[in-house]
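Got a structure for you, questions after.
For this depiction, one protein chain was excluded, whereas all remaining protein chains were kept in their positions.
Moving on to chain A:
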Amino acid sequence: MARLDETAADRRNGPFMRQSQSSAETQIANATLARKMRRRGEESRFWWLVPTIYIIFLMLPIYWLVNMSFKTNQEILGAFSPWPKNPTIANYMVIFTDPSWYKGYINSIIYVVMNTVISVAVALPAAYAFSRYRFLGDKHLFFWLLTNRMAPPAVFALPFFQLYSAFGLIDTHIAVALAHCLFNVPLAVWILEGFMSGVPKEIDETAYIDGYSFPRFFVKIFMPLIASGIGVAAFFTFMFSWVELLLARTLTTTDAKPIAAVMTRTVSAAGMDWGVLAAAGVLTIIPGALVIWFVRNYIAKGFALGRV
């Protein structure tokens, strides 16, 4: 916001500013002046309007879902009301007491965590190789990895089903975790490579001279240096595995069925149990919101690398 205010102040004070550009001191004085004016908040009274309107636009559909989750079906289908008249947690109780519902959450979390661990673990050495060495076919390999991030999951749904059937992996958590590696491993390599390239090479060389072996150097010295990068990579692999449905649904039937797929099934089968559906939806938003809160300071950094 600061800069926008300064620019707003500039427009007004333009000619004045131009006259007083004679020395560095006056510039600094002007900057201080502008900052003081901004603090008074005269020109920045409406800056919050745009983000606020946008956030309201984002929150309305979510609010509506939360609102519905606290209503009974009669109330949802009955008179239209913008908030629950008789708030009830019955819908949430259905989910927490019925195994076919809450197991969906457990399944989702199991394969998402598995996928995050696998993706980051294999991506770490590969990203190191890409950031430090040139080797035969390195650029082609990097591009090939990238294409997998761009591949439409719809293309892979059917062959995945057949491949994992052949290995007897259908309806297991590891099948979904491996399938999601298709787009998450390239992503993790890409993000980590960006962070690793920011670490000067001299650190590696010094460590080797000091007698560190490669694995020991990597774990003891290098990984703490790129800890935030690992956090960002883990966040994005978590996110993309959590939101993906097509592959997860194709590869599971009952034992490993993700919550998102449980929801679609219930919509069509059990008639329209809107209240439970809404409650289930609200509960899928919570893990994402928690994860975002923990990594909020790193998100902008990850995006700044532009490697999402």
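Rule of thumb we're sticking to: contacts are C-beta pairs under 8 Å (C-beta built on N, C-alpha and C of every residue); 3 or more make two chains touch, one makes a residue touch a chain; residues count from 1.
By definition in this document, contacts and distances are computed from a predicted model.
Visitor: What is the missing chain called in its UniProt entry, if the choices are "Putative ABC transporter permease protein", "Phosphoribosylformylglycinamidine synthase subunit PurS", "NADH-quinone oxidoreductase" or "Aspartyl/glutamyl-tRNA(Asn/Gln) amidotransferase subunit B"?
Guide: "Putative ABC transporter permease protein"
Visitor: Which is it among A:72, A:172, A:197 or A:228 that touches the chain not included here?
Guide: Missing-chain contact among the listed residues: A:197.
Visitor: Which residue among A:70, A:195, A:222 or A:242 touches the omitted chain?
Guide: A:242
Visitor: Of the residues in chain A, which ones touch the absent chain?
Guide: 1-4, 6-8, 10-11, 14-15, 17-18, 21, 27, 30-31, 34, 47-51, 54-55, 57-62, 64-65, 68, 76-77, 80, 82, 118, 122-123, 125-126, 128-136, 138, 141, 143, 145-148, 150-160, 162-163, 178-179, 181-182, 185-186, 189, 197, 200-201, 239, 242-246, 250, 259-261, 263-264, 267, 274, 277-278, 281, 284-285, 288-289, 291-293, 296-297, 299-301, 303-304, 306, 308
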